[in-house]
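Notes to accompany the following structure.
Yeah, one chain of the complex is gone here, protein chain that is, but the others are all in their spots.
Now for chain A:
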Amino acid sequence: MDKKRVMALVLSTVMALSGAACSTPASKETAAAGTSSDSTVASGKDDATVDTASGEKIFRYSIAADVATLDQQKMNESVAATIGYHIQEGLTRSISGEVYPGIAESWDVSEDGLTYTFHLRDAVWSDGKAITADDFAYGMKRIVDPEVASAFAFIAKPLLNATEITAGEKNVDELGVKVIDEKTLECTLAFPAPYFLQLLSMSQFYATREDLAEQYGSDFAGSADKNVYDGPFKLKEWKPNDRIILEKNENYWDAENVKLDGAEIIVVADENTALAMYEQGELDYVDVPTDLIPNYPDAEFYYSGACDFIKLNTGDGPLANRNFRLALNYGLNRNEFINLSTNGYWTPANRFVLGIVGGESKTWEEEHPYTAFPLDGDQAKAQEYLQTAMSELGVSAPSEIQIELLTTDMERTKKEAEVIQALLQDSLGIVINISLVPRADRLSREETGDYEMVISGILPDYPDPISFLESWETTSPYNHTNYSNPEYDALLEKAYADGNATTRFDTLFEAEKLFMEDGGLVPLQFRRNAKLVNTAVTGVTNYFCGYNINFIHADKAE
């Protein structure tokens, strides 16, 4: 075959390829968004850069996976909550842990801390209709309504009758929420929960329009036009698995303080790709993959809120023995663990409750400093507890104690388990067997108590110590460890009933200490992210609860 013919073939291949470009997916949703339906991928070239070119201030960041839902009451992940935080507003708005008035202009709290009366401001939805107390009452009922089946129903616990309604024991109308008039809403609590105002700023408590929820049913909030918005931004377009586009909500009551014209949230599954896109200027914000942090000394750290620990099944075997659990806790060198598993970028856990959750006026750590176990471990104490435990268990050599350590079959968690195995076998001489399973399997084995030790974690639902501590009460539905201490239960009951902030926090601190002294679990680490932000963008902040990124008051230079 001669050269000319080869060239001809190559050329025809190239032409075939570029020809295919003209028939790329003119997808359904672009047509719905009002762009001409013949806009192919090739001609409808990057909406994003077109926007920036026209001088609009668009904040762009990426998420690893598409959000599961933007239905106010069903959002169950922090990426979705972050978007919810920007397109909706609750009665209150919590910014970095401080509570500010939201759609409610002001509120009164009864002396016993059980009745809250909210006075709504004259605000309107993105479609121009007035926001009423009914909208908020309807939203709160949707959280607990068994027919709506929100996986987050537990968050409404402080509202009177919430738990009973979810369990089907009471009618939805018996929920502790009452519409006084169009602009006044009264909430009755089951117990004085000082964090109630924080809760109201979270997505589950957002107002919801009954007419739309009824009209769209299962499709409610499934696309931009199937919901309305009362936040600083509104949903402009949601391209599943691709991108979520927000634009400024001109109807927002405080719109004059919102400087961005919008935001673009792009689904980028691979974190290295996200970083490359940031380097190319296609993103304004990125979290650096942990193993690449050394290359970015400018990256700024923030706590993601995720706290990891080894959950111990205290039901039977050696782990039912308190001294043995303490031996594990003193035997683990947490500094070493962090250095080996994450190059020292995450923070070794000195206690169970994350130190930056809110206390009475300062953070928990500032008000109640505490180190449950020395971060370097304490070999002498570990041996002491181990010897006592062995004699109590009737074991003659530490190697006779064999424990299974369950974890998710991911690269990172596997490494963590191997480090823990090496450190504990080394310091205590016991035998640890690692068992790797898929995530869903791990979670269900945790739930059914089918494990001995499992690397698990918690992401606080609201910035209060009780979000951490409530799980270990004997009767708690979240307690899958068999941990049970009447003294601990009594402390928590006391804290629930306590309307006084100071004594309540003191009680909670006692509970945390007691839980640690019982060796209830083995705290491991508080996770941190390292972010890079485009220098043209100012005013972006992070928080560990309710949202991760806050760009409401951010600005972007031309």
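Keep in mind that, in the parts below, a residue touches a chain if its C-beta (ideal position, glycine included) is under 8 Å from a C-beta of that chain, and two chains touch if they have at least 3 such contacts; residues count from 1.
Please note the rule applied: contacts and distances are computed from a predicted model.
In the listed set "Electron transfer flavoprotein large subunit", "Cell division protein FtsX", "Sarcosine oxidase subunit gamma family protein" or "ABC transporter permease", the entry agreeing with the UniProt name of the missing subunit chain is "ABC transporter permease".
Checked against the hidden chain, the listed residues A:S444, A:T474, A:T503 or A:T538 yield one contact partner: A:S444. Set against the missing chain, the residues A:S106, A:N171, A:Q215 or A:T273 yield one that touches it, A:T273. When the missing chain is restored to the complex, the residue among A:A130, A:A167, A:A255 or A:A490 that touches it is A:A167. Seen across the whole complex, the unshown chain contacts chain A at 1, 6, 9-10, 12-13, 16-18, 20-21, 23-25, 27-29, 41-48, 62, 65-66, 68-71, 74, 76, 146-147, 149-151, 153-154, 163, 166-168, 218-222, 226, 239-242, 266-270, 272-273, 276-277, 279-280, 282, 437-441, 443-447, 458-459, 461, 471, 477-478.
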